[in-house]
Structure formats: C-alpha cells, structure tokens
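Take a look at the following structure, please.
Partial view: only certain chains, each at its native spot in the assembly.
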Amino acid sequence: MKMLMKGTEAIAEAAIRAGCRLYFGYPITPQSELTEYMAKRMPEVKGTFLQSESEVATVNMLYGAACTGRKVMTSTSSPGFSLMQEGISYMAGAELPAIFINVMRGGPGLGDIQPSQSDYFQSTKGGGHGDYRMIVLAPHTLQEATNMMKEAFDLAFKYRMLVTILVDGMIGQMMEPVELPEWTKPEEFEEPNWALTGANGRKPRKVTSFDLDPYELEKMNLRYQETYKKVSQNEVKYEEFKIEDAEITVVAYGTMARIVKTVIDYARKSGIKVGLFRPITLWPFPYERLSEISKNVKNILTVEMSYGQMVEDVKLAVEEKSDVHFYGRSAGVVPTPAEILDAIKKIVR
Amino acid sequence: MAKKGYVEINSERCKGCGLCINACPQHVLKFSEKFNDKGYHYAELYDPDDKCPGCAFCYYMCPDVCITVHRVSEERV
Amino acid sequence: MIKSIIIAGFGGQGVMLMGKIIAEAAMFEGLNVTWLPSYGPEMRGGTANCTVVIGDEPIGSPVVDFPDVVIAMNIPSMMKFEEVLKKDGTMLINSSVIDREPSRKDIKVSKIDANKIADTIGNSKVLNMVTLGAFAKITGLIKIEAIGKALEETFASKNKKLVDLNLQAVEHGMKSVTD
Amino acid sequence: MAIDKIVAQMPKSLSKIEFSYCPGCHHGIVHRIVAEVIDELGIASKTIMVAPVGCSVFAYNFFDLDGTVAAHGRAPAVATGMKRALPDRVIFTYQGDGDLASIGTAEIVHAANRGENITTIFINNAVYGMTGGQMAPTTLLGQKTTTSPYGRDAKANGYPIRMSEMLATLDGSAYIERTMVTTPQNVIKTKAAVKKAFQVQLKGLGFSMIEVLSTCPTNWGMTPIESMKWLEDNMTKTFPLGVFVDRTKGLI
C-alpha cells in the first residue's frame, strides 16, 4: 500500500527496513526530520538512535560502529557534511561500509536552507584528503530513494565502501506516495570477516587507515583503487528518457531531473525534441554511456542547482562533436520549468 | 490623582506575548481587541485611573522592545 | 491531467496540513501527487505556503511556476501569488481575513468565510478544513470519502473525535463556498 | 508644569530591525539587556558582536554594531581571532545551548581556559530552537523533544550538562554567573551580571560568561507565561542560579 510520506521519513523507514539498526546524527535543516524519525522509530525496532554532540563526533561514531560490521548510517546537510570530511577520509581509508545522506542546501558557508546541488564536487571528487572515492547515488523521486536504501547497504558491504545518497532539500522536504520496501531481517545479515567484535579465540583484527611506511600504505591504496575500478565497471546506473529522437539532451540528476521531465513535456508540446540523461550514480559517473549518446546529439545541456559542477564530468564524457551547454542557479534558488525551457530554446534556436 | 507615568507601545512591533501584561503590577495593560499587521492582538495601556507610575516592569519584560516608559513629575523651580 | 495548487497563509493557519490532506485524498483517489512545503524560519511569524501537484500521469516538477489554483488565507499571500496564478485559474480566498479583492480580472475568484464558519462549529482551529471543503467543492478534484480517509490516516492514531470534527468542518466548507 | 521624561526605551545599540523571535521568547529580553549595558558603558563604537547559528543567528543584524555570524558552535574561536587581532576592542559572543554546550564544547572550554578576554552571553533554553525543538545537551531528564520523543533518558542520552559549573573549574574563567529573566527583578539582576561580565573584559581580567536560563515557548509547546513558570519550577533545579567563579575581587 502506498503511503504519503515526507522524503526524509521515507528514506529513514526504508533504511530501517534494509536492516539498519544504528543511526547517529545531529540536527540540521532541511534533514532534521530524518533524525527525528529515527529518534522515534529506532527504539520501536530495538535499534539504536544517538544524537551526537556534533557532525565531527557523528562521523567518528559511525566509524566505531562500522568497525563492528553492522549496518550504520547518518544524515546531514551541507555544512554538517563538510565537518565530516576528515572522518569520511578515515572511513574510506579503513574500508568501512556506511551510508551518508546529504540533504544539500544553499551554500557556501551558512548560506540558507533551501534546496541546492552545490555539493556535487565534494561528494564525487572527495571533500576530504587523499585518493579516495565514495559511491554517490542520486534519486529523483521518493520511491526511487526508498528503493535505493537496500541497494546502498548492499553496495557498501560488497565493496567495503562508503555510500552517499545525495539529495537536496526538495527531495528531503516534499511528500509523495511511497510503496515501502520489504523488511530485511538484521538476523539474516552475516557478520563480515573483518569486523571488530572482540577476538574471542581468533586472531585479533585491526582496522585502520594507517601505515607509516609509504610502501605499505601504497599497497593499501592500490587495493582501494582496485575496488574503485571494479565499482566503475559494474555499478554505473543512469536513466534515459526520450533521448532516441532528441535534438537536445539534457543531463540532470535528482530534483533537477524531475523538473526537467516536466520541461520535456512542455518542450515537446511546442515542437522541440528534448531528451533527458539522468545519472543515478554520480560516482561512478556514467562516462561511457554519455560518451556514446553524445555521438548522436548535437547539443547537450547540463542543468544543475549549482554554478556548474557535474558539467565537468559531462565534458569529460562527451565527444568533441556535441556542444556542452550549461544552465544553473544555486544558493537555494530552484530553476523553474519555464526558465529551463527558455534556456533550451536559446540553444536550439 | 495626577498622571505619574504612562507607556507607549509600538503596536506594530508587538507580538502579543503578554509578558508585559503579566508583569504589570498595576494591571493597566491588556490585549487590544484589534490585530496588528502581523496578526497579533497587541498590548495596550488601559489606565483610566492613572495608576501607572512608570515603573518600567513592562519594559523589562518585553522581548520585542516595544515599550517606551514615561514618567511625569512636577517641575521644581 | 496535471493540476497544481498553492496554499498560502500565516504560520498558524494550518496551510501545511491543508495541503497534506488534499494530497493524501488525491492519492486515495488513485492519482499521483506531490506536496512541497516552504520551510524553515520563514514559517515562523511570516507566511508559509505549500505546493500540491495532482495528476493522472507521473509528476515531474513539484515546483510550479504558474499554479492552477491558489488558496490564499491572508492578504500578503493573495498579493504574492495572484501574479503567478494561471489565466482562468482559481483563486480561493479566506474572506474572514481578506477584506479586499484580487486585482486581476482574468481569474476566477471564490470566497470562504473560513474563520467565522470555524467559530460556528466551535473550534477556530479548523478554519483550514473549512477552506479545504470549499476547495474540494469548487475544483471537484477530491471527494469527501477520500478526504475522510486522509483525515483518518492523519488523526486516527490521536483520536476519532478529531477526525469527525475536521470532517464536519470540511462539509461545512463545501456547503458555504461562494463564487 | 509637568515634566514628561522617558525612563526606558529601546537602547541605541539595537538596530531598528524587528526581532525574528517567536512571541515571548527570552532571546529578545537578553538582547535588550546587552544593548543597554553597551550603551551604559559607552563602548558601542569599539564593540564587535559574534552571533551564533541558532535562533539568534540574526542577532548580528539586531545589534547596531559591527558583527558577524560564526559557524555553529565556533563563536568563541571567531571571537578569539578578533580579540587577538584587535585587543583593545570589546568582543562578545552570543550563543545558544546547542551551539555552546554541544558542537562548540571544545571551543568554549579552550576560550575559557586560555582566559580569552571576551564575553559570552549563553542562552540556555534546554532545546535546539532554530531547528525545531530537538534535544540539547541541557535538556532536562524526562523532557520530551523531537529527538527525545520518549523523554530524555540518562542511560541513552546522558545528563543535562551544567556548563557554568564545568567552565568554572578552569583557571582562565574570570567571571561566570547563571541568571534568568522571568521577572523584572531578575531581569535587573541579569543586567548587573552582564554589565559585570563586560567590565571584566574591559579590565582585561579574562573570560567572562553569563548563562541565562531562557524559554522557548514554541518548542516547549507552552504559552510564554506557562513557559516562564516551567523554567522556574524545573530548569532552576537542574541549573541553580548563582555565581560560579569570580576572580574579580578588588579588581572591578
């Protein structure tokens, strides 16, 4: 049965159903309802909710809890995510699985609390230090976000990687009917063979991101790079929408992509054939597929709620033949269908 | 009895919290029947018997700094 | 069919809940819906609004440039959203608070004396449900049964009485709308 | 002839911008007190304010002073940077309990421990106001908030933290007092405390802080009047009023 749910709450419930029983977080608009939902819900499912003293503490609590091989998660919004960068780099180095939800808001700095997509670089290129990557997933409807939670945990454990669900304040705050996913029983989850649980007879295990010997540290890094390669080969996801006959293809993700879907309706009604290429995994970015697509379309328009971040990946992907254009507004201003249509018209005209 | 004090209340700034009314020892403040632009029943002075000495209790308690307190005295020569 | 509604008013007038009930009722009618709030400190003291989109096809943008319907619960809201209301769109105004007319002539205007009706029911807080009733009536987008179901979803855990009270308010509203 | 004299009105150090606080919120009272003290000490021309992230984030606009907004919890560090750059200016921070007692714990502890010559106004309303009423480190045991929906439980969430008492253990703390503003009488006391705190800074004696127990009617779900009673009946038990350290004897 479908339920009308708020984005933050649907994501939280889906995470619980995916077997997450450990949530650490710190309030911040526009994701506080996720924290609040967990505060209410975790005790009901015998899980743990802990409000940390800060986002710095949060990420390190996550580190500790992830060390035990359990499914753990947090959620935050842009400034909080910035504070987590050191810890994220540590977790990546220690190959710990965990889920981060970043409900992006307008920046930089304190900015505002309206929807934004200006943390793309931070998540996909690495806001922390060192050569690490996280898997970054960008749902565009609440149903997709909800379905994604189990997959997110599966990916995290399969590759021992961090997974970030990158949404914006709009996905976080809006309501939509959602069919909640099935329950995954935490009991069925097998304890990973690297988890710190007390040695109890076996050889003690160590989990760190640390080796003072650069040649040893290089070995660890090469292992990460190997993982990243595998993920890039196997886990790329995207959606194509009416691109077959498109004279212009828009690349957009998340909220921006769903707004573009409306634009496409408008545009096609007025005779402009517009398609949408929607990366679902922002890292790994669908370079290959977009490269192919770019061979068959003259104009590619990247639309973002930022001043141009994903557009760099789009440029890295496309063949010289097609022109890459950009339209974006940021700081919490959401481009409306009308203005995007205008941008399209300027290009195709 | 002569007027010893009175207050002016910036009714547009007032949020109708009632802290001044609660604090007034002379009970000469009340909510207006009217709304201000923000939609609040603002506070107003109702002091037909000139009881207000200008003690400023209302001023002390007003979180929105709406109140100006006056004291009236005889001129000494 | 895609219909968009913006509901706007003061923080305390229950516009968010009104939007939610409309969306939920539409969902029970088997339609697609999105509900999008304005949020944050702007809700405190100032005006609050939410946007509801209803459709029988998948809904793209939950952001709306030009709504089909505006429900204005106070003057600033009416003035703000009058500008963007679609030509021939509907403006539903709470005439208990709004003592003037919209200036545009190419729109339909309906009025509901929401506060007064709520007072007669005996609970001033249900003015939002009164207005919702009026909305249901003039747009025909949602039926009383679906509204009832939505109210139950929302309040049943708290208490049945509340559901009845709100439903009664909706019905009053349906009856009292003028256009 | 009768003389009409204004005995109390909006202090000069406040700007004319209307406060964004909810009706009855004590933030406004404390703002006015601080502005009055600045006026009385005649230091507006050399005072810089550091607003926090919290409901009082807008305070930088409510005071008619040079001002900035620090990142959540970091006002003491920002103020330290300013004071080190301009030691002869008066720098004060204004922080909520989430800001000061949670995310900003390290910064306030070390500002106090360094005896940083700044003044902190600390608004303890037992809740995160700005973000919608989540549990603060100062939330009382048993108190329900949006993130302690079953009431704060010591086992799970720990205890209401008494920052004034804790900071008073540090050698750099020159003056720390806890007050409230629920009556005209304790408004006057609070003002005296705030004044003393600024004087401590003017004399270069080190770190000074006034913790003001405050209401948050909105998130407590009470009327402004009810919330003052709740504060007096409940908060003062966990957070007794008083002076927790005073190293100013004979110096002010």
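Each chain carries a letter (A, B, C and D) given by its place in the written order, and its residues are counted from 1.
Going forward, a residue touches a chain if its C-beta (ideal position, glycine included) is under 8 Å from a C-beta of that chain, and two chains touch if they have at least 3 such contacts.
Remember, it's a predicted structure, so these values are computed and weren't measured experimentally.
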Chain composition of the complete assembly in this structure file: A x2, B x2, C x2, D x2
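Basically, only the chains that are shown with their structure count from here on.
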Between subunit B and subunit A, distance of the C-alpha-averaged centres to the nearest whole Å: 55
Whole-Å gap separating subunit C and subunit D, where each centre is the average of the chain's CA atoms: 41
Separation of mean Cα positions, subunit C and subunit A [Å, integer]: 34
For subunit B, residues that touch 2 or more chains besides their own: 15
Contacts with two or more other chains, residues of subunit D listed in rising order: 22, 130
In the complex, subunit A residues that touch subunit C: 2, 4, 29-30, 112-114, 169-170, 173-177, 255, 258-265, 334, 336-338
Contacting residues of subunit A [partner subunit D, same complex]: 26-29, 32, 35-36, 39-40, 43, 49-51, 53-56, 79, 109-110
Subunit A contact footprint on subunit C (complex, rising order): 20, 23-24, 27, 32-37, 39-41, 58-66, 153
